[in-house]
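All protein chains of the complex are present and in place, except for one that has been dropped.
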Amino acid sequence: MRRVFALLISLGLILFFVNSLSILPEYGNVELSKVSNAYINKSVNGNNEKVKFGESKDLEDGAANVVTSIVVDYRSFDTLGEVTVLFTSALGVGLILHGFKRKTYGRLPNFILRVSVGILLPLILLFGVYVFVHGHLTPGGGFPGGTIIAAGILLLYLSNEEFDLSKTSKFVESYAGSLYIVVGLVGLAIGGVFLINFLPTGVVGDLFSAGIVPIVYILIGFKVGAELSGVIADLYREG
Amino acid sequence: MTALLIAIPLLTAFLFVPFKEKAKFILPIIVLINIVLLFNLSINSVEAMGGWKAPFGIVLVLDSASFYTLLVVNIIFLIISLIPQITENGFSILLLILLASTNGLILTGDIFNSFVFLEITAAAAYIIASLKKNYYGAYKYLIVGSIAGGFYLLGAIYSYVGTGSLNFADISLNLNSSFLPFVSLMLFIGLAVETKILPLAGWVPDVYASGSPLTPAILGTGVTFTMMYLLGRIFITIFNGYFLDVLYIFGLLTLILAEIAAFRQEKLLKALAFSSIAQAGLVLSTISLNTYDAIKAGYFHLLNDATAKIILFVIAATVVGNFMKNKTAGISFSIASFSLIGFPIFAGFRSKLLILQSSFEKGDYLLPTVLLFSTIIEAAYLLKWNVRLWHNENEETKQIPWNIVLITLILALLIIFIGIFPDLYLKVSENITDGLMNYKAYVTTVLGGM
Amino acid sequence: MVYYISFILIGIGIYGILTQKNLFKFLVSLTIIDTAINIFIISLGYIEGKDVPIYSKYTPVANFVDPLPQALVLTAIVIGVGTLALGASLLVRVYEKYETLEVEEIAVKEARK
Partner (left out) sequence: MTIATIFVGILMIISAIYAIEAKKMLDSFISLSLLSLLSVFLFVIMKAPDVAITEASVGAGLTTAVLILALRRIGGDEE
């Protein structure tokens, strides 16, 4: 009975959404909105020339990856909020699991895991760092990069019973997050607006371009990495 | 400069992670700095984050509505921070985050940004709800809250498809009318969980009645006020009154059902939690009448309700046993509950009178009938609880700390003061209403005279 | 087409939340709904025959799909994992308190208190 009822509710919901298809554009035939157009042509503050890879210089935003330029520059305030959500949940996992008695398994990690972690870990960390340093040029950025680093830390936890990083991760998390806001405040001091992009933006496509975008993405990478490893540590060990 | 209201608490929260225990002392200072800063800002200013102007970037809008809501919410945080006993170790950082996110929610002029702040508020609220080992209640809250968050996100996306922009003012100006029913329904589902409207308010009794005074004292007052403001901002300013008829029905149903449920409760905190749902329903249906007087009356009532609820929840969760041993706290409790019922000379009387007047002016007789009926139920159970708490044989009564007694007493005196001279609260609610109803001014302020 | 996939997935997620009795399954259903919403948002930005929104050697001038939904989904994914981690840690504590994760058994134990 309960299942039939639930089925009816979910079918009704699906019908509600299908009904909304009449107002949505057809799949694949979406028009670019005015906002996205401005983002792509980097013309929010009035720039009429088309952007060209490797040639356009000193645009209002220099990131070659348009998604990155939205996430870390045009809508950077959202990203600050997003980092705060992650921060809150990492803090919450710590507070909720505080004082929880861990069950011991008495099972040592096996040899293959321990040895292979030694080989793989530097590569994983390097890849994570690469992903967030090149966030403004290639797909990726602070969030996947941080997650990859956290995955490496998870391997360390699995392979070494004694390993503990929770103190360090707290400090990294705290200072990376604070520096993000400090970058915003420096913008407020220099340009009069919170989170303004106050560095020169360079040529589209260069590694050293896009002003504060790479800096912020590196900070986000460290913060996300530290937070997620903190979550993993809290879930793995006693609080 | 407006961004500092969000940046300062957030920066403090980030900096104090390694020293969680010290955050308790910094919280009142930060809230005070925020309030001082608030008075130095100029009203009707728009600040573009990162320097990207209105329809493209995220803007923070400070008009008279958001200014006074900020003032109210920050003062509530100040009151909570002056009772450090109810905040457990480490939770002060959460209060800082909650302060930053409610400020952001009030100020933001961007629908996706409001979703992000809604999620921060919700995440902090889930953790606060887990106080006193109330993990199951917090878990239920998390599931319901996340689904609602998903619907809010869908509403934001539909309005993006309908306008090509995420800016509130732009949506209000350009949203295609065929999108209106979908967007408003989804946003309403998204907000109904936090504003405690009935089909989605099932989590409230579990969370508020956990026995921790902090949970209901902050979630039921500051956060509820913020969410009610956001609801007003979306449905009154942006959709300009569309969809309010549906909200009216939901509000009335919530009011009547929750009062009946409150009457049947065996525990005081559960009864108060249901009463909190009922008041949210009353405020919702009052502002849904969508006249100047009605909206004013709605927010005026919300203010009175928040004042009374802080007293009721803090005392109900800290005092066990007899009020004869804690006479001052008992008197404050009784004053607050009389105000909730709406006896003359107390503040609640003024607001219920205003609600009745405004609905008669609109020619609406359903709301007054339901309101009078629910007031009778309310009077019945609140008086029952008052009698029970003043005359019971429970001997194990703890002495409660002096600052709780003092603060609740001051708030109780404030209730009587408002009951006789309501001008202070009336001015606040008038300003909020001005800001919410003046939709043309909002659009021109944000988009710059288009 | 992709629209229907995400709608059906949202429906499955809601069905899961309404019928399942194990608390872990609630989190699973929630994640399904999150994924479905993300797919839906991305599909609203897809334009047939256009390219990945990154200026590069292969796409030196703009001929891009809508980048804004992608930026929004990035945010939504991270928010989703934050909520999930919170939910998982709450679950661990619920299990410690009631020694079960079945809704009905918890209700029985709550009532007995």
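Every chain is named by a letter (A, B and C) in the order it is written, and numbering of its residues begins at 1.
As a working rule, a contact is a pair of C-beta atoms (placed from the backbone, for glycine too) under 8 Å apart; a residue touches a chain by one contact, two chains touch by 3 or more.
Values in this document were obtained by computation on a predicted structure and should not be read as measured data.
Colleague: Quick check: which displayed chains does the absent chain contact?
Modeller: Looking at the entire complex, the absent chain's contacts are A, C.
Colleague: Please pick, from A:A150, A:V204 or A:L219, the residue that touches the omitted chain in the full complex.
Modeller: A:A150
Colleague: Could you pull out which residues of chain A are in touch with the chain that's been left out?
Modeller: On the side of chain A, residues 65, 67-68, 100, 102-103, 131, 139-141, 143-144, 147-148, 150-151, 154, 228, 231-232, 235-236 touch the unshown chain.
Colleague: Could you list which residues of chain C touch the chain missing from the display?
Modeller: 1-2, 4-5, 8-9, 12-13, 15-16, 20, 22, 24-25, 27-29, 31-32, 35, 38-39, 42-43, 45-46, 50-54, 65, 70, 73-74, 77-78, 80-81, 84-85, 88-89, 91-92, 95-96, 101
We take it that only the chains that are shown with their structure count from here on.
Colleague: Could you grab the centroid distance between chain B and chain C? Build each centroid from C-alpha atoms only and quote it in angstrom.
Modeller: Using C-alpha averages as centres, the distance is 28 Å.
Colleague: Compute the distance, rounded to whole Å, between the mean C-alpha positions of chain A and chain B.
Modeller: Each chain's C-alpha centroid was found; their separation is 31 Å.
Colleague: Return the distance between the CA-based centres of chain A and chain C, expressed in whole Å.
Modeller: Chain centroid spacing, chain A to chain C, equals 16 Å.
Colleague: Among all residues of chain B, which ones touch two or more of the remaining chains?
Modeller: Answer for chain B, listing residues that touch two or more other chains: 112, 116, 119, 123, 126-127, 130, 135, 160-161, 166.
Colleague: Quick check on chain A: which residues sit in contact with 2+ other chains?
Modeller: Residues 24-25, 33, 35-36, 39, 75, 78, 82, 85, 88-89, 92, 96 of chain A each touch two or more of the other chains.
Colleague: Looking at the complex, which residues from chain C come into contact with chain B?
Modeller: Result: residues 14, 17, 23, 26-27, 30, 33-34, 37, 40-41, 44, 68-69, 72, 75-76, 79, 82-83, 86-87, 90-91, 93-94, 97-98, 106, 110 of chain C touch chain B.
Colleague: Within their complex, state which residues of chain C touch chain A.
Modeller: Those in contact with chain A are residues 1-4, 7-8, 10-12, 14-15, 18-19, 43-48, 52-57, 59-62, 64, 66-68, 70-71, 74-75, 77-79, 81-83, 85-86, 88-90, 92-93, 96.
Colleague: What does chain A use to touch chain B in their complex?
Modeller: 20, 22-25, 33-36, 38-39, 44-45, 73-78, 80-82, 84-85, 87-89, 91-92, 95-96, 98, 170-171, 173-174, 177-178, 181-182, 184-185, 187-188, 191, 193-197
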